[in-house]
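The other protein chains are all here in position, but one chain of the complex has been omitted.
Chain lettering (A, B and C) follows the sequence in which the chains are written, and residue indices restart at 1 in each chain.
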Amino acid sequence: MARSGRLSEATAGRGLPDFLGRPGPTAYHRLNPLTKATIATTTAIAAVALGGLIGPAVLVAVAVVGPAIAAGVLRDLVRTSVLLALPIAISALLVNLFFFPGGEGELFRIGPIVATEEGLGLALEILARIMAISGAVTLFYLTTRPSDLVIDLERRGMGSRVAFVANASVQTVPAMVERAGQITDAQRARGLDTEGGVLRRLRGIVPIVGPVILGSIAEVEERSMALEARGFARPGRRTLLWAPADRRVEALIRWGLLAALVAVIALRISGRLP
Amino acid sequence: MIVRWIAALLAFAIVAGVGLVGFGNFLTGVDEGVFYDIEGANSFGLVFAVAVVMAFVVYAAVEYAQTRSLSSITRQFDTRTIVLMPVAIAINIVLGAAVASALKIPIYLDSIGTILVGALAGPIPGALTGFLTNLLWTYVVPPPFNSGAAAAFAIVAVVIGILAGFIGRAGWLRPRPNQPMRSLVVWAIITVVVIAAMSYLAYLGYIAIIGPVAIEVANSNPAFVVLGYLALALVAGTVLGLLYLLFARRDLTAAFVVVGGLLTGIIAAVISAPIAANVFGGVTGAGTDFLVAAFRQAGLDVANATLGQGLISDPIDKVTTFFVVYLIIIALPMRAKARFPQGERLVERGEASPTDDDGWRGAAV
Amino acid sequence: MVELRTEGLVHVYRGSGVRALDGVDLRIGPGERVAIIGQNGSGKSTLVRHLNGLLRPTAGRLLIDGVDARRLRVAELAARVGVVFQDPDRQIFSGAVVDEVRFGPRNLGRSGAALRESVEEALELTGLAGQESRNPYDLGQARRKLLALASVLAMRTPVLVLDEPSTGQDRAGAARVRSVIESVAAAGRTLIAVTHDMELVAELFERVVVMRSGRVILDGSPSDAFGGRRLDLLRSTNLEPPVAARVASRLGVPGAVTEADLVAALLRRELPQ
Partner (left out) sequence: MTLTLTGVGYRYAGTSDAALLDIDLELRSGEVVGLAGASESGKTTLCLVTSGLAPRAIGGLLRGRITIDGTDVDAWPMHRLSQEIGIGFQSPASQLSQVAGTVFEEVAFGPMNLALPRDDVLDRTWEALETLVIRDLADRDPRRLSGGQQQLVAIAGLLAMRPAHLILDEPTAQLDPQGTRLVTEALARLAANGASILVAEQKTEVLAALASRTVVLEAGRMVLAGATGEVLGDPRLPELGVTPPAAVRLRHAARDAGLDARMLDEVHAGG
């Protein structure tokens, strides 16, 4: 969220510029990235382990919708997580509703395929689980800058090389899409017809995917030299400009959530959950 | 050195044992009277995968304790490999997302980058590329590329990276062009036998897992018969593809590419089935879902339907992916690939760099 | 041969809403040699992408031999208007130079002797003859650019558009680009070059189109554009005329834009004294 326009006086001196590590707009945004990641992960896994309908529904209400309102991102959350979950949800509904083996309670029938009650039950269960997972992940994504999480993990001891790969991947994905677009233009300018039928489009895969991969790999050599020219290969930890704030109470929350998750899984395995 | 391997093997055995006995298919709990959970057998692949990762963690911990460094591991991470990984991760995600949404065909093509890094740099970088791909794909990559399901399958990507690493190290992806007809025919026969054996073993394993009860129900149902023919057709297709590659391109490596792809595909299917079944009820929104529906229509439950789907689509996906990676390796200039840790093993014999002295010397450091 | 005409061509980019083309009326007859110059963001490359249909007009029309290009698919337009983009690494995918050059003509359905002959000619012209089986990435960046040029040359399109052909070329590479421009023109094909290389424009082109903020502000000969009279117009797009033209205008010999013209004009002026 770099701010354009004139630099304020605060950064006229030599300290850390104010546009780095700027706290988020709401309390939930300002939570430590690892805390928000723990909330998302435990919600997703617990939804799977709990199974059924009530479990995931409660989780969504407490750990997804609640914080989303607090963070003021509810509208985006609903739109994005539904978009995210739609393909899986439709498949889950179709596959389970109509193909539930040994289902007796017939709801309705389309030709040979029978929609059964058990099928509907299982389909709804999977739907609830999927909504919980996509909701939790979307909440995390909407309230946390990816690089903040990577910096936080690096401060806690994660290798600086793994941090590099994570951060670089976030920038490489959109760059690769842009590259693929330029390549598609260049190949179409050389007569490759991408507006024909499926077969014709399949013929276009190698001329488009090829340069994306070859071009990117050919750049690896110059990129790695440029990094080594700036001391990248130096073993050991590196200095961080800043790191997100963390508080003891959040550490307690994280361990508490993990403990609860382990308890739920243990209950599930030992079969004592419904 | 030996201590590390012993510690790692021990860790593997413990985790695998505990997993099989107690864990099984964690949705159904342990069956009385049988020392392991029959219905959970289908998740033994997942348990082994977790055991492999635990073994690696123990190996690294012991090495760190002994030498205060991870040199045997970090050696595989030179700057070039680290810079390649984000490119590989982006290739997985951009191609994976494009294929999954655009073509709706029963393959994913989302492990090209993982296999490429494995082949070029080794098992550990390959595993890390796969692992980070799936985590970033869920937690960090914004829609329309985000995939909520990817993180759950991280363990599968780790195993694919490791397998690709060993396949690359074994030199399977080294081009062997214009071979004499005689050796092509010999290798064609060997490979067809290997493909048939692997397919039959996969079939036997599948029948053993889904258990005798399900087989009567399945056999009587036309859908199951259709799936059987589909599986056979795909195996035949693989063999035909292999023969075309061998004799049209006279490149023996085609045999290794196909076998490597099948091997990785089957292992990936066995590991991913329990995850797909238990976490997502067997569906991922990709083109493979209609296979699951067919298996379910044939009367199999979620876990076995997902395994069936995996055993059909994963091998084909991985053979295609290995072939695409092989084409990339061929198209890469010598300079680009020779510099990677396992680069020398991907280069045609005789292309390696000549070295004579009279004052010339390599990097001292 | 092909006549290109744009009538009131406007293009507004959907995402950013930028009005890259603001009403362009241009006629480029068969066999003409036209250089298009202008600052970054003046609309040059947007105009080029309309010529082969990669971009469609927001308003106005592009006519090819009087036919509205809207009805033609990009693949059909590519057979008439060949465009060579600036970055070779955003199109090369073959493992060997010769396969890369064959890609274009093959897409147009050419094969056999005709294909072989057009490929050989293109390799010859760009100085890549003899490099047929080499891996493109073993050639330097400059020669990969020539390979991209060869791959479009081989399509033998009636109109050839070059985007920044001489950027990043050394002396030999620049000479190659010039010989390609001359041979294409000699074959009577239309040649359009988008470039910042003012020496190239002055020496090889008979017509210069100057663009600023999506409009054509000057369409005349190099001496019109670089000569004394219209220099203010050129400066308004903060472009610099070639050195020879600057020296000429200071020595009171306007109209001379190339080094050869300048020296010839000075000779004439010095001898009569």
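Miscellaneous remarks
One rule holds in what follows: a contact is a pair of C-beta atoms (placed from the backbone, for glycine too) under 8 Å apart; a residue touches a chain by one contact, two chains touch by 3 or more.
From a predicted model like this one, the values you see are computed outputs, not experimental measurements.
Counting contacts over the entire complex, the absent chain touches A, B, C.
Here the missing chain is touched by one residue of C:R5, C:R230 or C:R246, and it is C:R246. Touching the missing chain, out of A:R223, A:R254 or A:R268, is residue A:R223.
Residue B:M334 is the one among B:M198, B:L234 or B:M334 that touches the chain missing from this view. Counting over the whole complex, subunit C has residues 39-40, 140-143, 167-174, 196, 199, 238-240, 242-244, 246-247, 250-251, 259-260, 262-264, 266-267, 270 touching the chain that is not drawn. In the full complex, subunit B touches the hidden chain at residues 79, 86, 334-335, 338-339, 351-355, 359-365. Mapped onto subunit A, the interface with the missing chain covers residues 2-4, 6-7, 11, 14-17, 19-20, 147, 160, 163-164, 167-168, 171-172, 175, 219, 221-234, 236-241.
Rule of thumb we're sticking to: only the chains that are shown with their structure count from here on.
The greatest centre-to-centre distance from subunit C, using averaged C-alpha positions, is reached by B.
Looking at A-C alongside A-B, one finds more C-beta pairs in contact between the chains of A-B. Per-chain Cα centroids separate subunit B from subunit C by 48 Å. In terms of their C-alpha centroids, the spacing between subunit A and subunit C amounts to 45 Å.
The distance from the centre of subunit A to the centre of subunit B, each centre being the mean of the chain's C-alpha atoms, comes to 23 Å.
The set of subunit A residues touching two or more other chains comprises 206, 210, 214, 218.
For subunit B, the set of residues touching two or more other chains reads 331-333, 335-336. Residues of subunit C that touch subunit A in their complex: 49, 52, 54, 73-75, 78-79, 82-83, 85, 87, 89-94, 103-104, 107-108, 137, 151-152, 155. For subunit A in complex with subunit B, the residues that touch the partner chain are 37, 40, 44, 48-49, 51, 80, 83-92, 94-96, 98-102, 113, 122-123, 125-126, 129-130, 133-134, 137, 140-141, 146, 149, 161-162, 164-166, 168-173, 175-177, 180, 206, 209-210, 212-214, 216-218, 220-221, 223-224, 227-228, 232-233, 235, 265, 268-271.
The residues of subunit C lying in touch with subunit B in their complex are 93-95, 135, 137-138.
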